[in-house]
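One protein chain omitted, others in place.
Take a look at subunit A:
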Amino acid sequence: MGYTKTQLLAHLKELQIDFATYEHPVVLTVEAQAKYVGHLRGSLSKNLLLKDKKHRYYVISALAGTNVDLKVMSQRLGLGKGGLRMAPEEALQEILQVPLGCVTPLALINESARAVSLLLDKAFKAQECCFFHPLSNDTTISLSASNLDKFLMSIGRNPSYIDLEAETVVGKDNPPDLAAFVPVDVPQPSEQTIKAAVNVREQKHAPLEKKLTNVQDNNQSRGSQKAMEKPCRTADLLAEATDVNKFIKELIEKTSLAVLSEMSKDSKAEGREPLESAVLDRVNKRISSDLENLAMILKNAAYTQGLQAGIRSPSPRR
């Protein structure tokens, strides 16, 4: 479920970001937007959602007046000539979850846009504030570059500004200067570590990681963003299931509830005072760290069994 305009604006307010809001009829182009806000304090932005041949997405956000040459950008990103195209309409909905004509860096607040690379025009910094759509075409908000940065950092992004108009020639002696902006696929860390691992594979994790890389390879060509989410979800589920702290909290909660309800049933039947939950709280405090230690022992022992099963030969040393 994508963020709504209201949710986004509430998030900005929470971060104590100042912005001005202007409502107007739905606009699909910068020219149309200019009709309504062009006279106000602030500079218009133009925002492009682009796609490369490997189905990776980029949002280029620039001042309306900045010249953005897709051929040059493509080379600077290391995608060769003509590697960048405008993304199809469906991508707007699927990846940024915004309607047509509404591309905006603010859409990166959505989970679905996690792998999208953001390139910001350094000319933004010289402006007092700039106009962006807050996930909806019938509104424009004006934000300063530093407030935009605040927002981006709050969603875990590192804002970086580039000279979009620089006429860098990419060649043998000049490597693509924006190569760092090409998105790294999300489950990549596990791929890299598999390649870098020296001898041992854990049986518990190996089949799972094979599944991750297979799913990713199969769906890469379809460019479907849904498939990219699945591997992360399985990995997250596994992480949750092995979280000792969470496990013990749940265990204690369930036990306490059961004890409380049984004891109150019991005391009602025999006309005694019911057990106070404060007593149970004290018990919980006492035993939770002991239980956590026991659970950690179990986790470590189970992992060891899995690892042993996966080792092809006995311990190589000695």
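We take it that contacts are C-beta pairs under 8 Å (C-beta built on N, C-alpha and C of every residue); 3 or more make two chains touch, one makes a residue touch a chain; residues count from 1.
Definition applied: contacts and distances are computed from a predicted model.
For the omitted chain of this complex, the UniProt record lists the protein as "Tryptophan--tRNA ligase, cytoplasmic", which is one of "Ran-binding protein 9", "GPI-anchor transamidase", "Propionyl-CoA carboxylase beta chain, mitochondrial" or "Tryptophan--tRNA ligase, cytoplasmic".
Touching the omitted chain from subunit A are residues 153, 156, 158, 189-190, 192-202, 205, 209, 235-236, 238-239, 242-245, 290, 292-293, 296-297, 299-301, 303-304, 307-308, 311, 315, 317.
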